[in-house]
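All protein chains but one are shown at their positions in the complex.
After this line comes subunit A, so read on.
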Amino acid sequence: MKLLHKDIEKDNAGQVTLVPDEAEDMWHTYNLLQVGDSLRASTIRKVQTESSTGSVGSSRVRTTLTLCVETIDFDSQACQLRVKGTNIQENQYVKMGAYHTIELELNRKFTLAKKVWDSVVLDRIEQACDPAQKADVAAVVMQEGLANIVLVTPAMTLLRAKVEVTIPRKRKGSCAQHEKALERFYEAVMQGILRHINFDVVKCVLVGSPGFVKDQFISHLFKEAVRQDNKVLLENRPKFMLVHSSSGHKYSLKEILSDPAVTSRLSDTKAAGEVKALEDFYKMLQHEPDRAFYGLAHVEKASDALAIDILLISDQLFRHQEVATRSRYVRLVDSVRDNGGTVRIFSSLHVSGEQLNQLSGVAAILRFPIAGLSEAEEEDSDSD
């Protein structure tokens, strides 16, 4: 993402102009937008014209519109963002108050105006525009009969393909079916890799599985690559990296990303950092339960006591459309930062973020134990 222009007043109202240049930027934009903001972008509008004779014709016109945002839709698979709203700046084609849906496009600038720019959104812009934070990693998590091909970017984990093949068990006296099905399975995974992984962008392909599936697969992959003379695979052979994981399901990606060999090679990507932070939280919960809190009410209490060392919070909470609720989270983040704590905003598209979402979306590791809070608060947390 490129930041072209930023104009924010003292009272935090203002506007920014941004140019998204990759799919992930749509995700960032999705997190910036809120109902009630105004968005100006170039878009295509179908316009009906009536000639003097009364015949009606319609044509598609590219025009720039400014909308007051009403609905935001994000398609995480295609990385497309659609924003629906009413027109607030009349032009020759579109009347005031007419509805329109803008589908934001890559490499076209848009301007976003908000009444209040809070710290979380500003951070998000900064993060999105940071060119250093780019390490595209592909991962193939597999077990016998199941493979998930995913793309891991700093802010997103995108499931690109899921291969499921029923593999007959070995039976007494006949393993032919088993082996044939395995072959078919490897072939399907290989096709998935070729189709979904762009080796120009991806810097590393992690192959994780329990047992020997990964080794078997890699040897099959390159044997086939040699046989088919597939240049792409052969050239990118050094990018493949084998890691152990306990299963082929998507959540095992967490194990792969926390593998020391991977973290050293990926030089602490955001995804890996999140996994680590969540793990720390669980460790703390195990050893000193009074220093690990989760649930908004508890964490706020801890924050009031200036006890929060690390705050883990999911970005899903900031997409809350109610201003009061959202500002409650923003206040929490600000107060932790002001008091010297660290804030880690998890992407809800990552596996670790998904888990944090389940865990009420907010958790904290404290500097010192606060005992008894969990007992007293029990009634409160009952409500959710």
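Throughout what follows, a residue touches a chain if its C-beta (ideal position, glycine included) is under 8 Å from a C-beta of that chain, and two chains touch if they have at least 3 such contacts; residues count from 1.
Simple rule for what comes next: contacts and distances are computed from a predicted model.
Tell me the UniProt protein name of the chain this structure doesn't show, selecting from "Cytochrome c oxidase subunit 4", "Cullin family profile domain-containing protein", "Prenyltransferase alpha-alpha toroid domain-containing protein" or "Tr-type G domain-containing protein".
"Tr-type G domain-containing protein"
With the full complex in mind, choose from A:Q127, A:T263, A:S335 or A:N357 the residue touching the hidden chain.
Selected residue, touching the omitted chain: A:N357.
Hey, which of A:T101, A:N230 or A:Q316 is the one touching the hidden chain?
Within the whole complex, the residue contacting the unshown chain is A:Q316.
Which listed residue, A:I88, A:L285 or A:L306, touches the chain dropped from view?
Spelled out, the listed residue whose C-beta touches the missing chain is A:L285.
For subunit A, which residues reach the chain that was dropped from this view?
Subunit A touches the chain not shown through residues 30, 73-74, 76, 164, 166, 168-173, 175, 177-179, 210-212, 216, 244, 246-247, 249-252, 254-255, 279, 282-283, 285-286, 289, 294, 316, 319, 348-349, 351, 354-360, 374, 378, 381-382.
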